[in-house]
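A single protein chain has been omitted from the complex, and every remaining protein chain is retained in its original position.
And then subunit A:
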Amino acid sequence: MPGKLKAKIVAGRHLPVMDRASDLTDAFVEVKFGNTTFKTDVYPKSLNPQWNSEWFKFEVDDEDLQDEPLQITVLDHDTYSANDAIGKVYIDIDPLLCSEAATVISGWLPIYDTIHGIRGEINVLVKVDLFNDLNRFRQSSCGVKFFCTTSIPRCYRAVMVHGFVEELVVNEDPEYQWIDRIRTPRASNEARQRLIFLMSGELQRKIGLKVLEMGGNAVVGYLQCFDLEGESGLVVRAIGTACTLEKISTFPATATHPNNSSPSKDMKDSPQAAPSTLGCRSTHSSPVHSASSRLSQGFSVSVPTLLFAGMKPRHRSSEVPRARQCRPGFGEEAPGVPLSSGPPTPLRAQTFSSFSPSKSYSRQSSSSDTELSLTPKTGMGSGGSAGKEAGPLKALLRQQTQSALEQREYPFFTLTAFPPGFLLHVGGVVSARSVKLLDRIHNPALGNTRSYKLLDWNSFTADEPETRDAWWEEIRQEIKSHAKALGCHAVVGYSESTSICEEVCILSASGTAAVLSSRFMQDGPLDTEHRLSRQPLCVFSTGSERVEGDMGSSASLGFEEVVSPGCGFCHIPYDELNIPFPAQLTYCYCCRRYKVPDVLFTTIDLPTEANVTGKGCLIQARLCRTKKKAQGEGNATAISSLLPFLEYELHTQLMNKLKLRGMNALFGLRIQISVGETMLLGLASATGVYLTALPSPGGIQIAGKTPSDITYEQHISTMQKKINDTIDKNKELYEINPPEVVEEIIGSPIPEPRQRSRLFRSHSESSDEVSELDLSHGKKDAFVLEIDDTDAVEDIHALLTDSPTPAGFYSCNTEIMPGIQNWTSAIQMFTSVRVFRLNANLTNQGLNKIFSDLCENLLKSLYFKLRSMVPCCLCHLNFTVAIPEDELIQVAVTAVAMSFDKEQPLENGKQSGEKTLIKAITENDEQLQFNLELNAETSSHNPLSSPKGLSEVGSHLSARASSLEKASPLPEGRSRSLRSNRSYSGSSVAVVKMTPLSFIPGAKIIKYLGIINMFFIRETSSLREEGGVSGFLHTFIAEVFAMVRAHVAALGGNAVVSYSMKECVFMENPNKNQAQCLINVSGDAVIFVRESELESTSVQTQSATTHTSNGGEGT
C-alpha cells in the first residue's frame, strides 16, 4: 500500500533581498507532505543558496500521494523575529504515480507568493517509489492516466471506450470562514490554494477509482471545474471519458489511425469489466429525483438545426409549477405558443420558409418530463426495437454493477474527436440549463476547527437531500432525453459549466446527440443485449464497413453497402417521418442515398474524414440582455424566464451568420451564458464550414412586413444588396464553390412529409409569399428576415458589422481548420483578457452593440498582434465571458496562432476516395522523404508542403501530385526561424511550447507525462504601484505561464497540449488600491520530437502502420 516519496532540495537562485541591511537573504527550505515536515539548513547571506540537501523521505499511503501536493516553502531565517516566508512551490506528485508518465521531477521551479508573485526559483528533485497495490478495496487509483485532450491521445490506441465518469467534491471556502477575518490575506490565499490542490487530487483519485471499476485505465477529455459559490462553499467537479488505452508502440505514430487490429479482438481483449468491485465505495448513482428542490427551473433546448426551445418545470417543487411552454421561433406558429409570463415580445416575428411540425415539441416535452427510464418512441420504422431498449434494460441494469448502470444512465462522451468508425451519425446539439438558488452547504461534520479537512460530499447525500450532484443528475437526464428524441443513444462532445452571481447559479450542459458504433463500447453479457437492441439504430443508415465485424446482423438487414466515411456522420439518425424539429431533409449530396438535414450544429470537432468544401471560419453570436435587480427566488425566476429568449436569439444569430458566410454546418459550438446582477450575457462560438454532403444554404432574404413608402423599400433593397454582396464575398474568401448539382435526385419513394417540405424549398415554381422578391441566391430556399421592428434592423446591422478577418488570417474554435493542412512549426499560444466598464442605463440594443464591439475589437487586436505570423490561423479560439461586477464585462480569450505555408489550391468537392488517395500520398511521400534523406528543413514540416517528395512519386499520382507540386517551397525566412528554433535548446531555459490543441504541427508526441492542473491566487494591495489592473493581471498571467512551463520542464517535457485556462476570476477595488485574481489552468505535459528528427526507421514503421489502417479504410 505505501509508497515512498523522496525529495531533495538542490539550490535556489534569484531570491529576493530579505535583509535590507546586508541586501542578502539567509534562506532555508521546509519540505512538507501531509503532516510531515523536513527542513534544510540555513544557507546564510546569499541570493543564490546551494543547499544540496539530503533526500527527505516520506512514507505515505498512495491515497495521500494522489490527494496531497508536495509543499515546498522557502523562508528567510531571522534570529530575532519570526522567519519570513519568501514563497511556496506546490508540486503535484500524480505524474510520478503512473509508470508510463514521468519518472522524476527535476528542475528549476518558480517560488511563488500570492502577494508578491514569483520570487526566485528553486531547484528540486522529487521521486516516488511505489509498491504495487493489489488490494481490490483500495481507495487509491494510482496508475490511471488522465488526459485533458478530448480525443484519443496520439501515441495511444483506444481498445475500449467505457463511457462517462463524473465526480464532485465540496468544501467550505476558506475565504469565507470566520478565521479569515483574523488572518492575513496571504494565509487566506494559501489556505485556498492548498485546499483546491487537495480537492483536485481527491477528485482525480475518485474518478480514477470509477475508471478502475469500469475496467478502464485512463480518462480522456478530463474536464475539471470550480464553482466558487462564495458563502455556500466551494465545489470542485470533473467529468471525463473512461477508456482503455494501449500504447501504440515505442515509435510514435499518428494516432489518428489507431485502429488496425480487428474489432472482434478488441472486444475479447477488454479487461474484465467492472462487475466485482461493487461495494467498496458509495456511489451516488441512486436516483435522487425525488429530492425536492427549493427552486429549480429547468430550461432546455435541443438544437439540431436551431428551432427548438423549451422550458418546463423540472420537478414538482414547492414552487408554483411553471407549466408553461414556450417555443419561440417557430415562424408563423410562434404567436400560437402560450407564453404565460409575457416577456416583452422577444419573439421577433420571423418566417422560416421551412415547415415545422407542431407535434415535435410536445412529444419532446413529454419525453423529458416523464421519468427517464422510459424511452420516447422515437425510433420508428427501422428503429422499431428502440422502444424495447430502455425498460428491460433498465431492469437488468439495476441488478448489475453500479458502474455499468451509470454508464447506461449517461451515455455521454467528453471526447470531441473520435477514432474513425466510432461516430456513425450526428443528430444535433442538445443542451440543458437550469437555474438554481445556492444554499449554504450545511455539513455537521464540517467543523470550523478543522478548516482543511476534506469532505466527500457524496458521503453526506443522505443527510442533505439537495446536493449539487442531484442538480447535475437532473440536467444530465434531460440531455439524455433530448438525445433520445433525436433518435440518438449517445451524447458526444459533452461538457458542463456554471455561471454564478450571488446566490443564483445557472447550470448548463451541452453536447451533440450521436449514434456511435458499438465496437469501442463496453462489452459484457448485458452489453450484447444492449447492442442488439441498439443495432437497428446504427444500421439504420450506414453500416460503415469498418464496423462490419461486430455488426454482423447488419448484413442480414441488407444495409451492408459501404457509405463513404466523409458523409456518413451527416446522415440523420432520427426518423424522417417523425422529425423532432422542423428541418428540411434532402438526399446526401455525397452518396445520394441517405437523408441529411439542411443545417447541422454540433459541439464536436470536424471529423477528419469529413468532406468539406472550402475553408471554415469562426462564427460568433453575442447577446446581452438587461434584467432587473432582484433577490433570491424572484431573481432566479426572472433569469429562467429570460433564458429561452436568450438562447433562441443566439441561435438565430448563429444561423444568420452561418448563411451570410454561405456555410451549412457548425462545429465546436459552445454557448456560454453568464449571469450578472443586472444583465445576462450570451456568447455562442462555433466554427462554420460547408459540408459537401449537406445542401447549399439559401441566401438571406429581407422582407419588410408593412408595405410602406418607397424610401423604405429602397432601404430594404440596398440592405438586401449588401447582404448578397457579403455572401458572395464570403464565398470567395472561404473558397466555397460546391459543384453545381445537376438535378435533384430524389430517391423513390418519397415519404409524405418530405414532399411537403420540398414544396417549400423554393424552386422557381414555388409560390411562396416571398416569391415576388428576387431570390438572388437561386433555387435554394432563402432565409427570410423581416424588418418590421427595430430588433431585426439591429440584427441585420449586427450581421453586416462583423468585420471580415484581415487578409492572411483565418480563425476557428476547433482543433482542425478545414482546408488548411500545411502547418509550419511556428505556433504562438496566447491569452488576452479585457474588462469593459459600461455606463448605467443602457438599453438592450446599446448593450448588444457594446458587447459585440468588445468581442470584435478583441479579435481585431489579436489579428494585429499576430500580423507577423501571416499567413496564419487562430485555432481553438476560446472565448470566456463573465460579469465580475455590475457594469463590468470581462472577456478572456485563449487560442493558438499557427502559421501555415502558402496555400495550395485544393480542388473543391473532392470525393472521399480521392481524399484517401491523398492520405496515401502523404504516407508515401513521408516514407520516401526519409528514405532519401531529404533536406531536413523541408521535412520538418507537414509532408504535404514538401513538393520534392511528391514529385518522386508523381508517376503514379498524376493530377493531384502535379497540383501539389506547385506548392511553393518554404520561404527562406521561415526556415531561418526554424533554425533559430533549434538553437533554443542551447539556452539555459528550456523552451516549452503551449497549445490548446491536442497536437503540435510538424512534430510527433512521443510521451504523455501527466496532467497539469494548477490553481493560483494573486492578490495585491498596491495596485497602482504594480501598473494598475492591467499591469497586475499581465504579470500574473505571465507568471502562470512561467509556472506551467517550469513544471512541464521539470517533468522532462517540452510542451503542453490541450492547454486551457478554465477560470480567470478577477476582482478589483481601485479605491482601496487592491485587486485579486484566481486562475486555473490545465493541460497535458508531453514530450514531442520534430518529425525531421525522427529516425527514418521509426518513420517507416509508422507509415507502415498507417498504411494498414488506410487499407482498412478502403477506397
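What we mean here is this: a contact is a pair of C-beta atoms (placed from the backbone, for glycine too) under 8 Å apart; a residue touches a chain by one contact, two chains touch by 3 or more; residues count from 1.
What we mean here is this: contacts and distances are computed from a predicted model.
Student: If you look up the hidden chain in UniProt, what protein name do you find among "DNA polymerase epsilon subunit 3", "PAT complex subunit Asterix", "Cytochrome c oxidase subunit 2" or "Fibroblast growth factor (acidic) intracellular binding protein a"?
Tutor: "Fibroblast growth factor (acidic) intracellular binding protein a"
Student: For the chain not shown, which residue from A:L24, A:I850, A:I1006 or A:V1065 touches it across the whole complex?
Tutor: The one listed residue touching the chain not shown is A:I850.
Student: One chain isn't shown here. Among A:F38, A:Y176 or A:F836, which residue touches it?
Tutor: Residue touching the absent chain, from the options given: A:F836.
Student: Specify the residue from the set A:L654, A:L874, A:A1046 or A:V1086 that touches the hidden chain.
Tutor: In the full complex, the listed residue that touches the missing chain is A:A1046.
Student: From the listed residues A:T25, A:Q828 or A:S998, report the one that touches the chain absent from this view.
Tutor: In the complete complex, the chain left out is touched by residue A:Q828.
Student: Can you work out which residue in A:P69, A:G87 or A:P110 touches the chain that's missing from view?
Tutor: Here the residue in touch with the unshown chain is A:P110.
Student: Residue-wise, where is subunit A in contact with the chain that is not depicted?
Tutor: 13-14, 108, 110, 118, 121, 806-807, 828-839, 850, 857, 860-867, 888, 890, 980-981, 983-984, 986-989, 991-994, 1027, 1029-1031, 1033-1035, 1037-1039, 1041-1043, 1045-1046, 1066
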